[in-house]
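One protein chain omitted, others in place.
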């Protein structure tokens, strides 16, 4: 470093990078990170690239060259910034993941276990529908977390031959609620008989919200919907008895806490406890 | 004899017009027939027809705005961002207890004002609308993010606000009715009123229109203002339909809106943007999305099929025109 | 005396040219100066300069392609999708053990072929490039999704493949060198070679070019093919830089590429797209993104500032031109 304020014993300067700040849950986690870092007296700088991973790499290079004290990657696949992680390591800048994943060169990743969450919600759904029926899957495979969840569902469903997946649809981002709502409206019309659709499994909460709205508007409330993430709009709908019956609330605060705690360790010259640490998730059900 | 020649040719031009529309419209009808055969009980129903009108309603409204700007041979690339902003403002006002009419009206006015700014900059300094509105979209996006803190607005939204986007009147969704009103009004505006005629003249030859005494700048600015206003309205209606507003929720409309406008341009011989064409273009996109989902075609195949159908329709229509 | 007047007029045009460039270029220089003052130790360093050249390299390469198509007054909206496809094909081939040169070359060839198809459809049937390439982009996107199953490709990518995007030669990133070569080649191609002059002629007056016997269709098709080829190259280099390829990873380049081209058009008096202008436009965007990040300006403020600076630059340049 060559004399920037952020160096040495002075105030610590942490860069928080994500391509998905417009996602509710990412935003929530970033807020917690900022707040907790602030409590420690560190300054933070949040950078969002609006879905553009190439730009994420560039912005990461920028913060590396401005010698921040640590970098947090939020809700993104670190494989895509592998070489930037390596150059951060060279410069001695620790890179933390929050709801990302762990790769060589990083210091740590704190996350909910996507596989675990998917198991939790998928098993709940399978049980609710009595291990049989017609299922619709709403997903977004380019997102690594959602992909993992979908893969776990696929794996689980192999054991339940009576559950028939009618269709799996990709939900467009941005605009996932409107998009899933339209797709659900169309699917409801394509499957008009009672019981022709038993349930909708959504890879995250936004498509679940859209699907539930379509179901409500069509008065087909026998169909149940599940999401994952625990965003507050979904939770409110669960509480109000909408077709969304459950979601898994990721412990974003927990993840943020882990990251900040471990970061302090590192700043104090210590080691992290583990490279991959989980904040336990919790199933939220309606009454 | 003179007279005979006139009528003969008159009819001829009429026929050419029909032929030229041939391709895209026939393609549109074919698509509907195919879907109806493949899925008679789901696709070819009155319910689904109503459903499609609702699904395309917002796209049509924002695309009508784009049509106006394209008429004067300009682009407004900020419409997606403007729709997002309109949505969050509307949702926020409604959540803060503002009367519903105001919660819809205020974003519309803001949209109009932003459009005036776009138009003012573009006409006053004679800069390219493509890059100016692209930059304006970035500014608006940043502002929306600041306004919402990046999060979705959904708490405390009163049900009367959601009612607009979710209710039906004698079986017809209110959104579809709004769409019909917007199309009808702007069709009249563009083809029957002097202001529309002037906008088309400007698009046809700006310099000649100027020499003919049309205040070009004023009319262009009006087109930008109306376009931006309709984008904001789209956003507000979207927020009402979803009962929530996301800071990038309207961004996705931008490219689809232009796709609808451009498809619509192909159905008239002169190849200029026009309100009915835009409605038609949006309907083609809407029917494809609806039908392919009903047929449970996977998303990636839907994309491939939609793209190919559009290209084939464009080609057919040109071939139709040549014969 | 006649002679004197000619030279006077010659000088006059020259001065006008300087003045016209004034606005955007002065704005560019001002931005650099301001950032240098605000952050002398991070922004105004040789390392950061090199850093910026690498960061803009991919944008420049794809935008040069867009420049070619814009030269003949057409649009290619499929470049984002093509970059994504180029990236995943390249990464997949590399991961499957294909020699690196082939892993880069094959997507480039595919890009060229897709561009030929674009150009063929557009020129043969005389359809609008805007909507045709939009549809083609949808098709390509669907195909990419099918090809990857929707997931990011990152496993088994050999380090030699990543080397291209990540290595430096005597301190200069290989990507920056590729960018310089692409700019230099296409600058020569467009301004010094007959083919470039023909493309400019077509863009200047298509009808006159046709009457002069220039084979319009062939040249336009070539422009589309080269554009698509450069988009695929951009994707392959992106995959190599990131060591992974995401099925929508290149989509984000689309609007920025056109922003760079349009900014570049403002620096020449004739207002036509040009390779150096595009480089300049991309540099402005790159410097802004880099400098604002280094200054730790929050993202939403970055957007607002970037947008406003672009608009102000456009205005300044017009004012500069008038005086």
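We just call them A, B and C in the order they show up, numbering each chain from 1.
The rule is short, and it goes like this: contacts are C-beta pairs under 8 Å (C-beta built on N, C-alpha and C of every residue); 3 or more make two chains touch, one makes a residue touch a chain.
As a working rule, contacts and distances are computed from a predicted model.
K.L.:
Per UniProt, what's the omitted chain called: "Cytochrome c biogenesis heme-transporting ATPase CcmA", "Sugar ABC transporter ATP-binding protein", "Sarcosine oxidase subunit alpha" or "NADH-quinone oxidoreductase subunit M"?
P.N.:
So the chain that does not appear here would be "Sugar ABC transporter ATP-binding protein", according to UniProt.
K.L.:
May I ask you to name the displayed chains that the omitted chain touches in the full complex?
P.N.:
Touched by the chain not displayed, across the whole complex: B, C.
K.L.:
Mind pulling the chain B residues that touch the left-out chain?
P.N.:
Its contact residues with the unshown chain are 5-6, 8-10, 12-13, 16, 192-195, 197-198, 200-201, 204-205, 207-215, 270, 272.
K.L.:
Taking the full complex into account, what residues of chain C touch the chain not shown?
P.N.:
Counting only chain C, the missing chain is touched by 1-2, 6, 9-10, 13, 188, 192-194, 197, 200-201, 204-205, 207-215, 270, 272.
Please note the rule applied: only the chains that are shown with their structure count from here on.
K.L.:
Calculate how many whole Å lie between the centre of chain B and the centre of chain C, each centre taken as the average of the chain's C-alpha atoms.
P.N.:
Using C-alpha averages as centres, the distance is 29 Å.
K.L.:
When the centre of a chain is set as the mean of its C-alpha atoms, what distance in Å lies between chain A and chain B?
P.N.:
33
K.L.:
Going by the contact rule already set, what residues in chain A reach two or more other chains?
P.N.:
As it turns out, chain A has residues touching two or more other chains at 21, 48, 50, 170.
K.L.:
What positions in chain B touch 2 or more of the other chains?
P.N.:
Touching at least two other chains: 141, 145, 150, 299-300.
K.L.:
Would you tell me which residues of chain A are touching chain B in their complex?
P.N.:
Going through chain A, the ones touching chain B are 21-22, 24, 27-28, 48, 50, 166-170, 172, 174-175, 177-179, 181-183, 185-187, 189-192, 209-210, 213, 217, 231-233, 236.
K.L.:
Quick check on the complex: what are the chain C residues that touch chain B?
P.N.:
77, 121, 125-128, 130-132, 134-143, 145-146, 150, 255, 258-259, 262-263, 265-266, 299-308, 310-311, 314-315, 318-319
K.L.:
Which residues of chain C touch chain A once you look at their complex with the stated criterion?
P.N.:
Chain C reaches chain A through residues 39, 41-42, 45, 47-48, 51, 54-55, 58, 145, 149-152, 154, 162, 165-166, 238, 241-244, 246-250, 252-253, 289-290, 293-294, 296, 298-299.
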